[in-house]
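This is the structure, below, for whatever I ask next.
Every protein chain except one is present and positioned as in the full complex.
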Amino acid sequence: MRLIQGNRMTAIILVVAAFLLLLPFVYESRNLLILLTQVFVFSIFAMSYDLLLGFTGIVSFGHAMFFGIGAYSMGIFMKRFEPTLTVFLLAVLTTIVLTGFVSFLVGLLTLRLKSHFYAMLTLSLSGLFLVLAEKWRTMTYGNDGFTFRVPELFIDRTNFYLLCLVVMVAVFLILKRFTNSPLGRVLQAIRENEQRTESLGFQVLHYKIAASVMSGVLAGIAGILYAISLRFVNTSVFAMDITLDALLMTIIGGVGTLIGAIIGAGLIEFAHHWLTELAKEHWIFERWIIFFGIIYILVVMFFPRGIVGTLSTLSWKRKQQPAVKKEEKIAG
Amino acid sequence: MSSLIETTDLSITFGGHTAVDAVSISVPEKHFKSIIGPNGAGKTTFFNLLSGQLTPTQGKIYYRGKDITKFSPTNRTRAGIGRSFQITNVFPNLTVLENVRLAVQSQAGIRYQMLFHYKKYRTFEEKALEWLRLVLLDDKKGSLASNLAHGEKRKLEIAMLLALETEVLLLDEPTAGMSLEEVPAILEVIKRIKEQGNRTIILIEHKMDMILDLSDSVMVLFNGRLLADGTPEEIMKNETVQSAYLGGLLDE
Amino acid sequence: SSDKSSSEPKDNGGKKTENKEPIKIGVLASKTGALESYGKQTLRGFELGLDYATDGKMEAAGRKIEFIVEDTETKPEVAVQKATKLLEEDKVDFLVGSSSSADTLAVLPLAEEYKKIMVVEPAAADSITGSEFNKYIFHSARNSSQDAVAGAAAIAKKGVKIATLAPDYSFGRDGVAAFKEAAVKLGAEIVKEEYADPAATDFTSNIQKIVDAKPDYLFVVWAGANSPWKQIADMKVQEKGIKISTGAPDIAALSTMEPLIGMEGFTVYYHDLPKNKINDWLVEEHKKRFNGDVPDLFTPGGMSAAISIVEALKKSNGETDADKLIKTMEGMSFETPKGKMTYRPEDHQALQALYAIKLEKKDGVAYPVPVLIRELTPDETAPPIRNN
Amino acid sequence: MNNDLLKLDKVETHIGQYHILQGVSFEVKKGEVTVLLGRNGAGKTTTLRTIMGLKPASKGSVTFKGEAIQSLPTYTIAKKGIGYVPEDQGIFAGLTVEENMRVAIQKDDEETAKRMDWILHLFPDLKRFWKKPGGLLSGGQKQMLSIARAYVNENELLLIDEPSKGLAPIVVEKVMDSIIQMKDQTTIVLVEQNFMMASTIGDQFYIIDDGRTVSHGSMKQLKENEEMKRKYLGIA
């Protein structure tokens, strides 16, 4: 039963992915392309966040730290060396090593700190990275940031669009497999009851670190793509706003669903786009941020478990088959 | 007699209050031992020390002659000491089946596998179902654990422990809150495991009839100290136990 | 609110000139976010500038001019997205913008990629015409070095001891570095450089150190809402014989400088400082259109950007080929509300006048008013060339 | 009306989309101890929670002293003089024993002080751990605290969910004594799996199965009727 459902889900996703793959060849709007690229990048970032929040139950307020490391690694490599594919790969490697290392250390701290305290610690760590980016001016040019060239291949927006799409789908599949693997199930157990997981014979810390590193590295990759899409990087990549974006996208879409992170990213980016467009039509929308805020509030009221979370509960309720209850991931 | 679990001088103090006070016991292999004692005597705390939830302030714990005092709960479970909890302690937002499946998975040693779908391990699910059937909970396999009635949670708790198939079973009041009607079934399970003869069981209970029925030996904790350790008959005759623990109940 | 974002050309005559396509200008500005007031000043100025330079006809060399405004929200990623949209979808011939330096820097490479002229206004970072320069960039706004040179010119003399206070990020650090260079050149001595957390609520330590250094002047580089003025006054810095000097900001921020009345410094613009026809027109027209408001700090900048584009088009005969325009614009001088500006050929920085001023209390004005001490000529404020 | 202190009439309760109680009816006479019996998951706890308004009835009526209370908020119901000892003890883990008691106390008068003395005499352990966070108590001590919290107010009706669970035999005896002592002021509805306890202090019994009251009678009857015991309680 569940398997069939799962397959249908995968089928839908594949169809959508194929559609997105063909899009740039049939539809000429560059603007849409860029918007979608942005959506893909943030989807990756939000999914990496969902792995922590939704599957392992770790709240981090400092996820921007990994995003920023990725963005700066790419920027600095491209600025300092020739923008070739080799250098690009080197930058990717550096990002993976750096984010892996930092997320490993940060993951170790989950041992010591619970909930709010861990969240605030990550907030302060990412704050320190922000200061570092500010102060290490010979490398980063301070908060104004710097522009850089990117490898030939990525200059073409269609190519880059496709790259981001492919990476996003790959990350989705990897995380899907990761969370549905025996290891992933243990992560959910940790989310539910850490102490009991321990006494079942699972080394909780190892899992938390695994999730943290996985999530950190993927966030770093999102940062890389972000930097390439802008060909510019400044300290804003370490800002709280970036973390909040991931948080919002994940929650709006539905925590612990992965696909929710993608939908959340799409929704926020498009809502943003439309609202700012509306600002040109009517003065009321010049303060479009108010409407944005109202959307958040309405989402909580009408989709308390995020869009995907709530919709899947509804459809499950409609079927009314208490005997074969689908496993539910709860938000919170 | 070779002892499987041995404690020497085991003590723990919480800010001035010594909850377990220099307890030295030795439990032979395939033995069934019960622990009784007034509320707050330190029984659960003693379990917490054995299973690694707490670290003793003093004393040592040996398992098969090996010092495991510094082992983490995880490693003790892996070494073969499993436990159930007095206050129900399950994964509230996972299904009953998934709760047990996780225990089966741990027992099978599949811990870091991240490349395959968990459904690939179909046998885990079947095994989990078997355990649920054993504790009469299979009809609830799809419910979220948080939605179970209290007694049902107790059964789940037991199923999870059994699924670990550890050599040592530490049972902390497994039947508290279980209905009169169903206690026998659970007792039956415990008895059967005992009869299979390859497990060592330590049981905390306040139900005397059960203790008398099952135990090879009974130890009595009192204010953290080991007051007595002996056969059920000996213990029942002990006057301190009668006056301070049992009260007049058995008179009826 | 009157700033329509995308203003269709006013229906003027409707006489089709031979040249087919209208010329399109994409304007990037912060209409929301931290710098929204700057963005709005620029936009008003830009619209007025087009009007002025085309005599209200909205055409140059026979071609119609259209402009499309996009909001960068003061976020670099949005700026890039909007700029690409302007370049790709609206196929604009020019970019103008934007309010924040980071937004602008992020967009600079796009101008190069699409080979379109970008007139930068009012972002001030030195790197725009420095390390991040490309030949499509023309900087009509003054840069931080010009500010600094002006600041130095207003106070630095042989033997004068100066301390500086600036926020601890690029803007402040660059500003002080440039100021120092200019001031030392004029014979002054920098006795203390203090940098403060831009979000700080307490400046005691910084002010204390400055007081201890016993300078003649305290030169402050500051931007943003959270400012040290009040505490400088509370800690009686002026009473200790230390004169304060800084750049006068826009009118909203001037009202926070009450405690600094009497200070000498410089400004980019205040509406009654320049004495010329264009400025008169600007002030009058601005008041007319925006119910009595006077133009503010960056309004003339927006106007200058527009004027420079129209002038260039006139000279190129409506030709929008970038290489040709670059040739035209390099070294081009044009009249603005601030007098004559010239795009320096080497780095495309517009050389322009700045003003040495003193803040005074004026009856009927709610905020301290910058009063002219002397005009600092474009030559005097010319910054070093740094684009290689 | 009659002298029923509490009356449930065909009460039905839903939790989410589950129909948990499907017709529970019983009457509790003033001054009596009424025992609810039944398998695990039969709906005993849900019945008590429905009376307390924690899981409001979707159908049927709950009448307390002649007044329908099924749609009142929990705190109002509690204020009417109904005390509750929940199955999971409901200890405020981060608060000390003392603070747990203070939250519970409704009136700060002499009566309360007297009751408090009585309680501390009943459960000396609580006094011993007066300043200890409730979450650190042993299982049995928590149970005592939970009972104590309900005892400290003057209640006309007490709903007690499995009090003997986790208590040492001697303490169970004390709790039984205490219930008998209170009988003249306080009426009690008790869910209890310890048949010895239930049968010693109970006056009436109701058996709940699958969310319905399926049988009832006086405790005396049940104690003597082996067949009923076997049928409903699986004991002989």
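By letter and in written order, the chains are A, B, C and D; residue numbering begins at 1 in each of them.
Simple rule for what comes next: a contact is a pair of C-beta atoms (placed from the backbone, for glycine too) under 8 Å apart; a residue touches a chain by one contact, two chains touch by 3 or more.
Methods note: contacts and distances are computed from a predicted model.
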| item | value |
| --- | --- |
| Protein name, per the UniProt record, of whichever chain is missing from view ("Electron transport complex protein RnfD", "Branched-chain amino acid ABC transporter permease", "Sarcosine oxidase subunit delta" or "Monovalent cation/H+ antiporter subunit A") | "Branched-chain amino acid ABC transporter permease" |
| Partner chains on view for the chain not depicted | A, C, D |
| Per the touch definition above, residue among C:T256, C:N276, C:S316 or C:T377 touching the missing chain | C:T256 |
| Absent-chain contact - pick from C:E21, C:D202 or C:E360 | C:D202 |
| Sole residue of D:F26, D:F64 or D:Y84 that reaches the chain not shown, by the stated touch rule | D:Y84 |
| Which of D:I15, D:A68 or D:A93 contacts the chain that the document leaves out | D:A93 |
| Among C:E21, C:D234, C:D272 or C:E360, residue touching the chain not depicted | C:D234 |
| Where the unshown chain meets chain D, residue by residue | 52, 54, 73-75, 78-79, 84, 86, 90-95, 99-100, 102-104, 106, 149, 153 |
| Interface with the undisplayed chain - residues on chain A | 53, 59, 109, 112-114, 116-117, 120-121, 123-125, 127-128, 131, 134-135, 240, 244, 247-248, 251-252, 255, 287, 289-290, 292-297, 299-301, 304, 331-332 |
| Residues from chain C at the interface with the omitted partner, ascending | 34, 36-37, 168, 194-197, 199-202, 204-206, 208-209, 225-227, 229-231, 234-236, 252-253, 255-256, 258-259 |
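Operating definition for what follows: only the chains that are shown with their structure count from here on.
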| item | value |
| --- | --- |
| Other chains in touch with both chain B and chain C | A |
| Chain whose average C-alpha position is farthest from chain A's own | D |
| Whole-Å separation of chain centres (CA-atom averages), chain A against chain C | 37 |
| Touching residues on chain B, where the partner in the complex is chain D | 14, 37-41, 43-45, 86-87, 140, 147-152, 154-155, 173, 176-182, 184, 206, 208, 244-250, 252 |
| Chain C contact footprint on chain A (complex, rising order) | 29-31, 34-35, 38, 134, 137, 141-147, 149, 155, 157, 226, 229-232, 234, 236, 276, 279-280, 283, 286, 288-289 |
| Residues of chain D defined as touching chain B within the complex | 15, 18, 37-42, 45, 87-88, 125, 129, 136-141, 143-144, 162, 165-174, 193, 195-196, 232-235 |
